[in-house]
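Before I ask anything, let me first share the structure, which is written out below as structure tokens.
Only one protein chain is missing from this complex, and each of the others stays in its spot.
For clarity, chains are labelled A and B in written order, and residue numbers in each chain start from 1.
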Amino acid sequence: MSRQENSDRLGVLKTYKLYIDGKFPRTESGRYFKLKAADGKILANVCQGSRKDVRDAVTAARTAFAKWSRQTAYLRGQILYRVAEMLEGRRLQFTEELVEQGVTRDKAIAEVSESIDTLVYYAGWSDKYPQIFSAVNPVASSHFNFSMPEPTGVVCVLAPELPSLLGLVRAIAPVIIGGNTAVVLVSSKQPLSGITFGEVLHTSDLPSGVVNLVSGFRDELIKTMASHMDVNAILLCAEKDRVGDSVVVQEQAIENLKRVSVWKDIEANPYRIMEFQEIKTTWHPVGA
Amino acid sequence: MALKKKKTLSGGSVLKVKASVAPLNFGTQWQYVEALEGSDHVKIEPKYGLFIDGKFVEPHSKKYFDTINPANEKVLSKIAEADAHDVNLAVEAARRSYDNVWSKMSGKERGKYLFRIARIMQERARELAVVETLDGGKPIRESKSVDIPLAAAHFFYYAGWADKLEYAFSGRSPRPLGVAAQVIPWNFPLLMAAWKIAPALATGNTVVLKPAETTPLTALKLAEIFQEADLPPGVVNIITGFGATGAELVSHKGVNKVAFTGSTEVGKKINRAILGTDKRITLELGGKSAHLIFEDASIDQAVEGIVNGIFFNQGHVCCAGSRLLVQESVEKIVLRKLFDRMQTLAVGDPMDKNTDIGAINSHEQMKKIEGYIASGKTEGAKLFQTSCRLPSKGFWAKPTVLSEVAQSFRVVQEEIFGPVLTVQSFRTVEEGIEKANNTPYGLAGGVWTDKGSKIFSVSSHLRAGVVWANTYNKFDPTSPFGGYKESGMGREGGISGLLPYVQF
Partner (left out) sequence: MPRYQFREGVWPTMSLQKIDYSQFRRSPTIDLVGVEERVAKFNSRSIKKESKMFALKLAMSLCDLTTLDAKDTPGKVKQLCAKAMRPHEDLPEVPHVAAVCVYPNMVKIAKKALEGSKINVAAVATGFPSGMTSLKFRLDETRWAVSEGADEIDMVISRGKFLAGEWQTVFDEIVAVKEACGKAHLKVIFETGELSSLDQVRFISDLAMDAGADFIKTSTGKVQPAATLPVTLVMLEAIRDFYYRTGKKIGMKPAGGIATAKIAIQYLVMLKETLGEDWMNPHLYRFGASALANDLLRQIVKEKTGRYQSFDYFSKD
């Protein structure tokens, strides 16, 4: 295995586990898959997350939603900014991990930087998107009427295969900054960045269960995620070689009318926050 | 004797019911004689074709079906039934006008057409109200004061957006989607047509609309108004028929956008029908909305809110406050007042200006409502119905309250879509919210309390798209409407109502 740069010393290898409910469990299934470097060296035994792991993650996300969705926008912004700080502090580790997984050094450096900047970008939106997308509606009666976004609920995220770190951050930041909680299937091609990102989240004051990271395979888990009745929305980051995914997701989502987002790119903008928001309109009479 | 003034607090509310007190007497001494709305000025053609490409045309199948007045079962007119061939013609007409005319027209000009339509609707408001009431069974009072003015207001509101769309989407340039297929229900026929057509046209889309088979007439009147307004042919096409026609329409490959209002069941079917396509979809579906009355509410206004919530439009309202949740400390007085209030509801001829509750829209719906009432009784609910007399012809349902129900009862879980209210009590704020949210639906909710901070807390905890606080069943074109969870996706009305009809 890798990381034996210094021949005098035997390296300590990391076990890559799932991140569910603020803990790092192994998959309950006990299964793993080998992640190999370009030169064929085995990088890690990665947990092959199961349907049960997804279900546990949804339970954790549902529990976390009650509090996270009611935190102040300011606090959510602070926490996401804290995530950026933590990632900044570990940029070397993430860069190395990307390089190990086959990304060129220059690209890896750029990807980590962009990931950090994305977190800062969305952290800044936390108390602004509600202002941009809310309205006081001038109704023609003696009522005060306003509409504002509220988080949709538990969101399943099928993160992009590549870029594995930036894609993950671009997918989950708009989901959680809006007060949703997430159950994420990380890249299976480069799973290490996603799993290590859990460590960043864990040390960033993000409450347990707000983001749950599962490694594994889409073929096995996509249906479970899309059909789970306690999941309110699903974000599918489309892969060019998996054209059938969106139909599977859409079909499975019908039963409880999940909101379905299919992304063909990972552009960052506030409309992506709004894909996981519901507009609530409140009326109240005006009279003394 | 020397009587000392007692300084004790008498405690509690003045809202108490002494068991021995007789109900109020809403007797027969003074009865309002029938005050029928005139209908002489209203012309309903004996037969209506399909409105395609600006003209009324014969359906391909040459088949027509009857539309009847549900208050007396008399046939009002014969309505064309569109088949796949007609659907294709309509979609093609919409596509041509989209490509050649409507998408090329400036927003300013599009807006002026919409303003013109709104104005003609206002001019013909009384006629539209009469036709709406004859065809659908709703009280003329509601057609005149709610349905028609709101429908016109919707066109007026979105007319103004047509040339201002760039201000609605900061940092984005909106473009239309193309041809919108819109399928609407029978409970607010013209209003739903307006909700669908006005934002679609304002954003530059063209439309094929299918009204419900029991209430097609005002949509066809609207087609006449489009002609009168010189709206370019094909911009809006109106095709009539049953579910099969609607299914053809939404699955037609020339359609870019599907908008549906109706039951959750059909909404899911439509979702399935468009699987694997790029069609965008908005759904406005069913509900089982909770209406929470706290002990510190303005009780008399709350009772009126309950009445508006469930008996407005015979309860044929997707956002009807059909689940009453009352804090136990005021349950007795609220029910006493509600029952007394219900006795004053006039049920009968929808054309009578004094009618509060009109006809049930169809025989089928009446049977469904009766089935639910029977089911509620079987499950152990306590039944209250007013002592009103129902006409012998037509479809009717008495205003009904099912109390002493449990969350598990079918009548508590399923949408009845009729004048049937269930009543449950709760004790704490948390319990009230929990019961309110304990449903797959999430369309609306009501909360009555005099305490401001409680209103904000409860309304933000309700998982529903519309919350009426200290009021109920209010609608406005500027106010977004739509559901959480299985009550739908997307919003109609307000600035949010533009989004479903644009791409960037």
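In the analysis below, a contact is a pair of C-beta atoms (placed from the backbone, for glycine too) under 8 Å apart; a residue touches a chain by one contact, two chains touch by 3 or more.
Just so you know, these numbers come straight off a predicted model, no measurement behind them.
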Margin query: Based on the whole assembly, the unshown chain contacts which displayed chains?
Written below: A, B
Next item on the list: Would you indicate which residue among B:Thr400, B:Thr439, B:Asn470 or B:Ser487 is in contact with the undisplayed chain?
Entry: B:Asn470
Notebook entry, point to check: Of the residues in chain A, which ones touch the absent chain?
Noted result: 142-143, 285-288
Checklist line | Sites on chain B contacted by the missing partner chain, in the whole complex | finding: 1-3, 5-10, 12-18, 20-21, 24-27, 29-33, 35, 141, 145, 296-302, 304-305, 333, 336-337, 340, 344, 353-354, 450, 470-471
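Quick note on the criterion: only the chains that are shown with their structure count from here on.
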Next item on the list: Provide the residue numbers of chain A that touch chain B in the complex, in ascending order.
Entry: 70, 132, 135, 137-141, 143, 145, 147, 150, 152, 232, 246-247, 250-251, 254-257, 259, 269-271, 278-285
Check: Inside the complex, what are the residues of chain B that reach chain A?
Finding: 153, 170-172, 264, 267-268, 271-272, 275-276, 283, 285, 440, 455, 459-460, 464-471, 474, 476, 478-482, 484-486, 488-489, 491, 494-496, 504
